[in-house]
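All protein chains but one are shown at their positions in the complex.
Chain lettering (A and B) follows the sequence in which the chains are written, and residue indices restart at 1 in each chain.
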Amino acid sequence: MSMLKTLLPSFALLRSRWLGCPLALMLTSTWALAQDKRWGPGEPASDYGDRFYDLFWLITILVSVAFALVVVLLVIPVLRDRARPGHRASFDHGKSLHDKRLTAIISIVTFIVLDAWVLVIAMKDLREAYWAIPDAKDPQTYRVEVLAQQWAWNFRATGVDGEFGTADDILTINELVVPLNRPVSFNMTSKDVIHALFLPEMRLKRDVNPGAINEAWFKPIKEGDFTILCAELCGFAHYQMYGKLVVLEQGQFNEWEAEASRLASTAFDADDTEAHWAWDWQE
Amino acid sequence: MSSDHIHPEPTTFLRKHVFSTDHKVIAKQFLWFGLIWLGIGGIMAMMLRWQLANPGVPVPLLGGLLFPRTGGVIDPASYNTLFTMHGTIMIFLGLTPAMIGALGNWCIPLMIGARDMIFPTLNMLSFWAMFAGGAVGFYSLFVPLGATEAGWTGYPTLSTTVGGVGQGETLWAIAVFLIGASSIMGGINYITTVIRLRAPGMSWMRLPLTVWGLFLTSILNVLFVPVIGSAMILLVLDRVFGTSFYVPASIMSGGTGGDPILYQHLFWIFGHPEVYILILPAWGVVCDLLSFFARKPAFGYRTSVGSMVVITVLSAVVYGHHMFTTGLSAMLGESFMLLTMIISVPAEVLFFNWLHTLWKGSLRLTTPMLFAMSVIFVFGLGGLTGIYLATIGTDIFLHDTYFVVGHFHLTMAASALFGTFGAVYFWFPKMFGRMMSEKLGKWHFWLSFVPLVIVFCIMFISGYAGMPRRYYDHTSVEYLRPLQHLNVATSVAAFLLGAAQLIFVFNFIKSRWWGKPAPQNPWDVGTLDWTIETPVPHYNFKTIPVVQCGPHEFSNPVLGPDTDWIYQTEKLPD
Partner (left out) sequence: MNTTGTIELHGDAPVDHAPRETGRDRVNATLGMILFIGSWTMAFGTLLLSFLVLRDKIAVWPPAGIALPSAPIAGFATLVLAASSVFVERASRSLALAPAVGADRRASFSSLWITGMLLGLGFALLQAWLWYDLILAGRTQTSGLYESLFFGLTWVHAAHVLVGLSLLGWALVGSKRGRYGPARRSFISNAALFWHFVGIVWLFLFLGFFVF
C-alpha cells in the first residue's frame, strides 16, 4: 500500500479516468523506458552463479537450432506447396518401415543432443554445486537460520560464540549480512505460509515451508549490496517481502559481527519468548 | 433405451434448448459457456497487464466500477484475486468447456457415426455441473469476506485459514470440485461412447485423430480429476471444519498437524495431466486439420496415436518437475528430471509427423489451417522452453519467474486456445449452418498470432532477468525496476492481442445469425460428420453409416485425377 501512496500523487493530474489513462500509459512507458534497462539477471555474485548462465545459454543454443529447423520445415511447404490448379499433393501415409526408422532415429538423436547432454550437465551441477551443502562443522561455513513470515524475513546468526539459541545471536529483519568468500548455509522454515528465499544475484532459490526445515547454500564472491526476494505467493504483500543482502569482506565482517553480537547480548530479553525461535541446526 | 435407437425429438423449449440431452445442443451450450468465460478471463488478463505496466494507475473503463474503494486502482489483494481467477477461469471454465465439452460433444458422435452420446442424461448433467461450478466461482468473487487470493494452484497453508485469504477460497475449492465432477461425467461418457458406439467399420485405426485426442483426454480426466477432487475436499475440511490435513503441527495449537507439501503432490499429480488434458484434443485437431488442408494423409497415423498414448501414460509420472524448489529429495528430483525429458521423445514424433504431413502437400491456407499451423509454432516454442524448466540447474533460478508464465501460456494456453479457434472455424459451418467470414478470420489470426508470440516471448526475457511472477508491482523493488520496460512492452502487445479478439466476437456473432448459408461439406473432407446434411438432423444419421476407409485418404492416386478426397463411407476404388 505504501507503494500506492508514493505513486499516486505523481499521477494526481491524471486522475480523470477517461482522459488520464491512455495518457498515463504513455507517460509510464516513457518513464519506464527511460530507466536504466536490464535484459538479463546481471552478473552472478556467487561462486556457482556461472553455472546457471552456462547451462541457460547452452540450452538456448540447442533449442534455437531445433526451433529454427521447425520453422524452416513449416515455412518451406507454405511457400512451395500451396494449392494451385494442376498441383496435387503427394500421397504418403508415412507407414513404411523407412518412415518409421526415420522417425525413431530423429527423435532419439534429438533426445540425445537436446536432453541427454543437458541432463548430464545438470546432474553434475546439482552434485557439485546446488545440492553440495557445506559441512556445518567446518568453521569456514557461515550458518544462518531463516524464519519467514507474512511478510518479512527473520534471520538469525550465531554471533561470535558460534551457537544458536544464545544471548548473543544476531537477529536481523529483512537484512542479512554475510562474509565474503565463505559458504553461507541456510536452515529455513516459516511461521505461517509457504515463502521462497530468492537471491537473484546469487542464483539461489528455495522454498521455505512451515513445519519443515529446508536447506540451501551459496558462496558470495562479490562484495556489496544484493537483493532478497520472496518467490512464492504468500498473500497480498508478497511483492513487498524483499530485503537486502550485504556481503562484507572478512575483516569488516568480523568487526560488524563483534559489534552486532555485543549489542544483541545487551538487548537480550529472557522473557521475550517471541524472539527465541532458534532451533538445533539440522543437516 | 438402446443408444442406437432414435429418441423422439423433444418438443418443449426447456427440453429442447435448456435441459437438452442432445449432444449437439449440449455442444453448443458448452461452446457459448466457454467462450463467455474466456472473455471474462481475458478481461481479467487485460487488467493484470494494465496494473503491471502502470502500477497504481486507475484501470480505464472498468476501474471505477470494480474497485470503487480505491478510485479505480487495483489493490494488491484484488490483484491476487484477479490472477487466481484468471487462471482458474481460463483453464476450468474457458478451455475445458470450449475444447473438451463443446468439441467432444460435437465431434465424437458425429465423427464415429453415432446418434448421440451413450449416456445422454449424464451428458446433460455434465453441462449443468459445470454451470453450477461457474456460478459458484463467480459468486466467490463477491462474498463479503473477500475472494480467493491463493493462486490457481491454491497452495496451503496460504489457502487455509492460516493464510488470511478471503472466504471466497472455500467457494473456489467447491467450484473446482463441481467442475471436476463435470469433467469426470463427460470423460466417462466419451470413453464409453468411443468404445461402444463406433459405426460398423470404424476400427480404432480409422478414427479421426480428433477423436483419439478427445478419447485420451477423457482417460486422463477420469483418472486424475478425482485426485484434485479429493485434495479439494481435504482443503474444504481444513477451512470449514478445522481439521489439520495441510496445517503443520508448528502452526496448530494442539500438538499434531499435517503437511502442506502433501497438497502440492496431490495438486500436481492432477495438475500435470491437466496440461495434457487441455492439449491432447488440440493435438488431435491439429493432426486432422493439417491433413485435411494439406490434402495429404496424416503422416504416420499410427506413430501419432502411439506417441499420444505414450504421453498420456508418461504425464502421470512427471509431476514432480513442478516441485524442484519445494524440497524434494535428490533422488526424486533427478528421477523427475529424467522422466520429464523422456516426454520429449514422443513429442518429437508428433512434430515430425506434423511437419511431414505438410511436406509436398497442396496447402489450402484457410483460417482453420492457419490456426492449426500456428499450434506447431507456438507449441514448439512452449515445449522447447520446457527444457529449461525440466533441468533443475536452470529451474532453480527460473522457477516462479515470468519465464514459467511464458512457458505455460505458450504450451497450454496458446496452443489449446489456437487449437480451439481452429476447431471453431472448422466446425462452425456444420454447427450453425453458416460460414464464418474467412477475411475476418485471417485478420483475427494474424492479429492474435503475432502479439501473442510477442507477449509470451518477452516474458521469457523478463523471467531470465529474474522477474518473479504473482507480483503486484515490480517497480517497488530496486532490482526489478530496470525491467519495467519489459512489462510495458508486454502489456502493449497484450492489449493488441485482447483487442484482436473483438474481431472474433464480431465474426462469430455476425456469422451465427447473418452468415452465408453453409454447404454440406465446405472443406472437401471425408469424415462422417460431413456426410450428413446441414443443419444436422436430430438423429444425426438416418442410417448408421458403414465405414469403408480411413479419414485421411487425400490425394490417393486411385481416386483418379478429378478428385482428391473420398468419404469414409465410400469404398476406395481398386
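Things to note:
Going forward, contacts are C-beta pairs under 8 Å (C-beta built on N, C-alpha and C of every residue); 3 or more make two chains touch, one makes a residue touch a chain.
Note that the structure is predicted; figures quoted are calculated from it, not measured.
For the chain that does not appear, the touching partners among the shown chains are B.
When the missing chain is restored to the complex, the residue among B:101, B:213 or B:229 that touches it is B:229. Among B:22, B:169 or B:259, only B:259 touches the chain that is left out of the view.
Touching the chain that is not shown, out of B:71, B:200 or B:519: B:200 (per the contact rule at the top).
Contact between subunit B and the unshown chain involves residues 1-9, 113, 118-119, 122, 184, 187-189, 191-192, 195-196, 199-200, 222-227, 229-231, 233-234, 237, 241-245, 249, 252, 254-259, 262, 265-266, 269, 538-539, 542-546.
Note that only the chains that are shown with their structure count from here on.
Across the complex, subunit B is touched by residues 1, 3-4, 7-8, 11, 14-15, 17-18, 20-22, 24-25, 28-29, 32-33, 35-42, 51-52, 55-56, 59, 62-63, 66-67, 70-71, 73-74, 76-78, 81-84, 87-95, 99-100, 103, 106-108, 110-111, 114-116, 118-119, 121-123, 125-126, 130-131, 150, 189, 191-194, 196, 198, 200-201, 203-207, 209-212, 214, 227, 229-240, 242 of subunit A.
Of all the residues in subunit B, the ones that touch subunit A in their complex are 53-61, 63-64, 70-73, 75-77, 79-80, 149-151, 155-158, 162-165, 248-251, 257, 259-261, 294-303, 325-327, 330, 333-334, 337-338, 341-342, 344-346, 348-349, 351-353, 355-356, 358-365, 373, 376-377, 380-381, 384-385, 387-388, 391-394, 396-397, 399-401, 461, 464-466, 468, 470-479, 481-485, 487-488, 492, 552, 554-557, 561, 564.
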